[in-house]
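Note that one protein chain is taken out, while the other chains of the complex remain in position.
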Amino acid sequence: MISYLIKRVLWMFPMLIGISLISFFIMHLAPGDVTSTEASFNPKSSEESRQKLREIYNLDKPVIVQYGLWIQRISKLDFGNSFSSHQRPVLWETKDKNGNITKGLIQEALPITLLINLLGITVIFSISIILGTLSAVKQNSWVDKSITLFVFIGFAIPGFWLALLLMYWTGVSNQWLPISGLHSLNYQNLTLFGQFTDLIKHLILPVFVSSLSGLAGISLYVRNGMLEILNQDFIVTARSKGLNEKKIVFVHALKNAILPLITIIGLSIPGLIGGSVISESIFAIPGMGKLFYDSVLMRDFPVIMGILTIGSVLTLIGNLIADLGYAWADPRIRKGITK
Amino acid sequence: MYYKNIKPYLLIFLLCSLIFACGKDNSVNTNYQNYYDKESGGRLINAMTGEPSNLIAMIAGDSASSAIANNIFNSLLKYDESLNYAPEIAESWSISSNQKTITFKIRKGLFWADGEKLTSNDVMFTWKLVTDPKTRTPYASDYQLVKKASAPDPFTFVVTYEESYAPALDTWTALHILPEHLLKNEDINSTYFSRKPVGSNYYKLDGWKSGQQVSLTSNPLSINGKANINNLISRIIPDTSSQFLELTADNIDLMNINPIQFQRVFPSRKDLRNKIGLYKELGNGYTYLGFNLKKEPFNDKRVRKALNFAIDKNEIIKGVLLGLGEPLSSPYKPGTRWNNTKLKPYPYDSIKALALLNEAGYKKNKDGFLEKNGKILQFEILTNQNKQREMTAVIIQRRLKEIGVDVSIRVIEWASFINQFIKTGDFDVVVLGWSLSLDPDQYNIWHSSQQEPGQFNFLGYKNKRVDSLLEKGRVELDISKREKIYHKFSDILLDDSPIVYLYAGYGLSAINKRVRGIMKPSPPAGIYHNSYDWFIPKILRRNEISDI
Partner (left out) sequence: MKKFIGNSLALAGLVIITTVLLAAIFAPIISPYDPNFIDIESILIAPTYSHIMGTDGLGRDVFSRMLYGAQISLLVGFVAVGISTGIGIILGSVAGFYRGWVDSFIMRIVDIMLSIPSFFLILAVIAFLTPSIWNIMIVIGLTSWMGVTRLVRAEFLSLKGREFVMASEAMGSSDIKIIVLHLLPNSMTPIIVSSVLGIASAVLVESGLSFLGLGVQAPTASWGNILTDGKEYIQFAWWLSLFPGLAILLTVLGYNLLGEGLRDILDPKNK
């Protein structure tokens, strides 16, 4: 178990180098750099000042050199400052000589995306287990068919269309939920509990919309997994022993079906992080997706690299946790019996 | 016996009160039509698609930053509602007889929002900052033309130019004066002041929730007196369809809308028209089709003029802007003195277009395309990701196809557009826009010396007479003489047709009717010039405690 863990952690480093290499060189595919954005087509601005900017940001050096400089800084956990958001630090806050704290871009965006994704994963996990099990137990009945249909429709709806329809229905026609944003305007004045409910109200739609597609895949997976397991010998044995059907399904079968689910969910983390671009834009949520999209348009390389790196690290960690969880949950691995 | 009968009524009563308690208070709607006297207080919520990056306007390049910074800082001068120069930090100014020196008299008794006195030292400091090579500003060039600046006493600021510079006063309306006492020991490029500014204008920064909203509150020490509305909140909502939903749900008061919303959506919704007012104003810019003058066949004036005649600008204004725009015949805002009213826009005349193209050597081939020396007249229109420009290009494509020109369209994201195509000169034709200052000087765009990569004469225009007119216009301070110069300039430009003027579009705003004091029709300076004077009657204000 320990050796497994160590091996996995060690693998992460070459993976990270690979990821960063791919990301860095793709970024430099980009024609244009941060000096070519908005201000630069204002007839009042000048080319010399833009050239000066380029020199300061090392954009005039060859790509390999820029990569080397970047790796050097990353190893000290210095992700640099954003080009376009006025020098705000990419990763973590900095304090200036007067004690003013400027928060890092990822520092502010990440918790929000993490929150939405964790809520999303919880929702997906719980609902898909229910739906998948129901479907499997009542295979080919109309319950099974309608759940399958519902789940497929959820996967097939273009996210931003659904988002707009829901925003209209819940926020304009009926004033049930807020339409966009993360907090209400009077957030400061609310009690702690009030703040909590306010946040939940703002997150209901974004979490729902972004987890809908994951729901489909995973519900199906649970259904198929359960179907397979329910036909296996040990279940037949349990039935013949006269055990309670409910217990068979929910305890014995489910336990086995959930195991691979853990890995699958780990694998769907990059999808959740990536899918957030659209829902964050529509729901005006300042998370990693929106930050990434803006920095791509602004050619803000430090931020782009920072997000790809951090995003990938999170995915790797997520997968590691998922694998560890799997290893622990599966008694065959836990007890060291090799497959 | 009694209460047996009462019970159902009680139930109905309870149900009704529940419904009414939960429903929206519709009585507010009638109040929207009433007249109210001015009163101070209240909160205005508007929406922005982008977030400000830096509230020091000279460093920030984006419009979100300058929009917020304009509420916090003042310049030496401003424009009044008729677009004349008016005092702001400077109470008066005079130009020396040799026309090279401007002496500004600073108003006495001005304060920064933190209580410190605002004097000419701050102006001097700001000028030094913007012209300092270490300052990362794209806007230094105008201020670098000042050969010598001095502040002989706390209420006088003097600048001397190498040569008389006509756009000078305009440049002093655009430089936000910064407080020396807070910035003298700071590195302007990285100072925290950009997120916690102290200014002198109607508002000061109250809070800034990164990625979510920026809130401003009224500045009691404002040099111009107190604004009526206490609180300005700008919510950052990147998607315009979400903004529209928020507007209709009464969660925001103000947003920019597009022609379809203005002309079709609002007119079809009486409920919206009751709560929300629509405003339009002509901006200071225009959209054009630009030819790469260094490439064949665009170096041939006949071809350019022909294409100009072949494009129906009225159709574009009607189709893309739903009528909310005006055609142009010179690169100036209609209604201003710089606009030469003797010039008429090129009318849509496909016959004349064909005649000119025939003259230039193009004949229709058997497929219906115009051909010269075996090559058909074919080019690509490039534009950036802007809905209106895309639609315009599509309409142009159709019209040109009718006379036998084969046009393809390519839409490119901005940064790629500038770097791969504009800077390298690798393009045929572009559909773009200029957003101009109020000074008529257009040297940067049309002078033949401004053709280096990164400069604005990227079309490659070269006309000796225009060059000398532009040079003269820059140093001529007499307004009527200047007017003649730029009228002549527009005349030559129209004849040369290096670009096709497509339209000057209206800026369209939807503002909730609780906001009063907005001038209609909009004055030359636009509806926002007196936003400090807008007010929200108490009865129409949002309940500060309720959820939004």
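The letters A and B name the chains in turn, as written, and every chain counts its residues from 1.
Rule of thumb we're sticking to: a residue touches a chain if its C-beta (ideal position, glycine included) is under 8 Å from a C-beta of that chain, and two chains touch if they have at least 3 such contacts.
All values derive from a computational prediction rather than experimental measurement.
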Original post:
Pick from A:Met27, A:Leu91 or A:Ile285: which residue touches the chain that isn't shown?
Top reply: A:Met27
Original post:
Looking at the whole complex, which of B:Ala360, B:Ile395, B:Ile445 or B:Ile485 touches the chain that is not displayed?
Top reply: B:Ile395
Subject >> Missing-chain contacts mapped onto chain B >> reply: 240-241, 244, 248, 258, 260-261, 264-265, 268-269, 315, 318-320, 322, 385, 387, 390-391, 393-395, 397-398, 409-413, 416, 420
Original post:
So that we can see where the missing chain sits, which residues of chain A does it touch?
Top reply: 14-15, 18-19, 22-23, 26-27, 29-31, 145, 148-149, 152-153, 155-161, 164-165, 168, 216, 220, 227-228, 231, 267, 270-271, 273-275, 277-278, 281, 289, 292-293, 296-297, 304, 307-308, 311-312, 315-316, 319
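Note that only the chains that are shown with their structure count from here on.
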Subject >> Averaged-CA centre spacing for the pair chain B and chain A, given as whole angstrom >> reply: 37
Subject >> For the chain A and chain B complex, residues of the former touching the latter >> reply: 30-33, 36-47, 49-50, 52-53, 56, 84-87, 96, 98, 100, 102-103, 108-109, 164, 167-168, 171-172, 175, 178-186, 189, 198, 281-284, 286, 290, 297-299
**OP:** Provide the residue numbers of chain B that touch chain A in the complex, in ascending order.
**Re:** 24, 45, 53-54, 59-63, 133, 136-142, 189-192, 194-196, 209-213, 233, 235-239, 241-242, 245-246, 248-249, 251, 413-416, 418-420, 423, 434-437, 444-445, 452-456, 544-548
